[in-house]
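All protein chains but one are shown at their positions in the complex.
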Amino acid sequence: MNPIEKLSKIFGNFPGIGPRQARRFVYFLLNDRRGVAEELRESLAQLKEKVDRCKFCGRFFATEQKKKICAICADPARDESTLLVVARDFDLEAIEKSGTYRGRYFVIGGSIPLLSETPTKFIRSRELLAEVERLLKKGLKEVILAMNASPEGENTAAYLEKILKKLLSHDLKITTLGRGLSSGMELEYADPLTIRAAIAGRQSQI
Amino acid sequence: MNPIEKLSKIFGNFPGIGPRQARRFVYFLLNDRRGVAEELRESLAQLKEKVDRCKFCGRFFATEQKKKICAICADPARDESTLLVVARDFDLEAIEKSGTYRGRYFVIGGSIPLLSETPTKFIRSRELLAEVERLLKKGLKEVILAMNASPEGENTAAYLEKILKKLLSHDLKITTLGRGLSSGMELEYADPLTIRAAIAGRQSQI
Amino acid sequence: MNPIEKLSKIFGNFPGIGPRQARRFVYFLLNDRRGVAEELRESLAQLKEKVDRCKFCGRFFATEQKKKICAICADPARDESTLLVVARDFDLEAIEKSGTYRGRYFVIGGSIPLLSETPTKFIRSRELLAEVERLLKKGLKEVILAMNASPEGENTAAYLEKILKKLLSHDLKITTLGRGLSSGMELEYADPLTIRAAIAGRQSQI
Partner (left out) sequence: MNPIEKLSKIFGNFPGIGPRQARRFVYFLLNDRRGVAEELRESLAQLKEKVDRCKFCGRFFATEQKKKICAICADPARDESTLLVVARDFDLEAIEKSGTYRGRYFVIGGSIPLLSETPTKFIRSRELLAEVERLLKKGLKEVILAMNASPEGENTAAYLEKILKKLLSHDLKITTLGRGLSSGMELEYADPLTIRAAIAGRQSQI
């Protein structure tokens, strides 16, 4: 395969990128005179050398001076009584940006497809259990399973719940995110499952 | 204004219809040979004669034999201890279709714009209070304010809560719909308010 | 069927309107307090009484004082040497709005589906031939078949061409609209047929 075709194919595997846009990327790099392709190559090398998973939460972070632990896990001000489990790094980023959570995180690295017979292939379950054990000694009280409200997300939450319960003789609470109307949602366009959750989870106004 | 322009203008006031589609409607009626325009005229006359607001819940229904009460309000199997308040008839239809609610309804007929100084102009608040009074005698325990998760919906809920509380010496619970991830929603795309609600409203898994 | 269902069904037959929006229309009319439903009924009555097809071009127009001919056909300043044939009234309006054509029009009232065995059922072909005959006596030189650039449009143009040619012993030119890049179109997104037409129809710059 010639280099133009080859690079198009690689970009075509990027999430959300079709063959046409992949091609645009290649021509963008070819036409560019500011050295983007070179910059990209260097940046990829740096990614390999200087980014690693946090030893505790498993998210990717820029290591400095050989530190193995990310800024959140190293922050003594974070509440160690709750651990919020997300599928991917950008879920963690979304929650962190919302400014509403001050506990610990764990990134399991994916979600389990429906009917999968090898769930452990898709997520870092062993590492999760190890981190839960570690935090239990430090006062962990609750694990929040913060998965997407999709069938795959629910499947993953169900699996995690099962393995967490098996493990525990401890008094650990397992919770999942609240369901209901999301911000801006209109009842008229809400599906039956969301309406059911919104009614079941109705809140008292005092 | 000539009749084509006039009818275009009327259709142009329909919800979600711009001038171009309004025009299409007119030509659709002009070109039609199956008598749609005539049928529409008759149906509009019937709407005026045979559809009325339910005396209790305020929704529109097809009256038969001069009955003043809709099928839901007339159904003795519906639970009279909860009253769910919606803005519009199609919100009621959406909830009814979800099959998750077996109590009573009330349609207030609209929502209150932010900063409005005349909230009662937009909703049927007097009728709501009367219906609440009536149902209290029959054992009403809870009013669920089922508004859209929009600023206007929240404004309306806040106003309803205020007037309901003022009224009551009774032991009446006032609730609002649960907020959180709606079905299918991905954390990555959730806004901060939804994430906050989803974490605050997290549910224990037993 | 009750009047709400019935009216929803009628609106659901309007072009581009699904069941949900049809329902919104009904509730819009029910909730409205400005008399839109009444206005609509009157306007529909007027449409029937005061709008008719122009005797010459066949488009719908608001008749006044029992005139049978529309303003365009009655305008002596319009060029009688070209007749532009469109499928529908709004095509005529789009062209008239573009301000680029000063000849006569004819509205055939529809287009012929592919493989149809009864083409005359869909268009006013007899009336077209009559109008062409009438205008030939007044100096008609060209018939422009201004159909959509769709398979149905092309099918219709092919049929019209056939019947016009059969008729004529006259020296009448038959043309179709130019094909190529439409305004704002980018080559990258153009389909092969459009590229072919654009290259074949390239214009000399002098």
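Think of it as A, B and C in the order they're written, each chain with its own count starting at 1.
Methods note: a contact is a pair of C-beta atoms (placed from the backbone, for glycine too) under 8 Å apart; a residue touches a chain by one contact, two chains touch by 3 or more.
Since we're looking at a predicted model, the values are computed, not measured.
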item: Touch with the omitted chain, as defined above, among C:R23, C:R41, C:R59 or C:R88; value: C:R88
item: Selected residue (touches chain absent from view) among C:E64, C:E117, C:D171 or C:D191; value: C:D191
item: Selected residue (touches chain absent from view) among A:L44, A:A74, A:A130 or A:A200; value: A:L44
item: Where the unshown chain meets chain A, residue by residue; value: 2-7, 10, 13-16, 21, 23-31, 36-41, 43-48, 50-51, 60-62, 88-90, 93, 109-110
item: Residue numbers in chain C that touch the chain omitted from display; value: 84, 86-88, 90-91, 94-95, 97-101, 144-150, 153, 161, 173-205
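To be clear about the criterion, only the chains that are shown with their structure count from here on.
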item: Mean-CA-position distance for chain C and chain B (Å); value: 40
item: Between chain B and chain A, distance of the C-alpha-averaged centres to the nearest whole Å; value: 38
item: Chain centre separation (chain A, chain C; CA means) in Å; value: 55
item: Of all residues in chain C, the ones touching two or more other chains; value: none
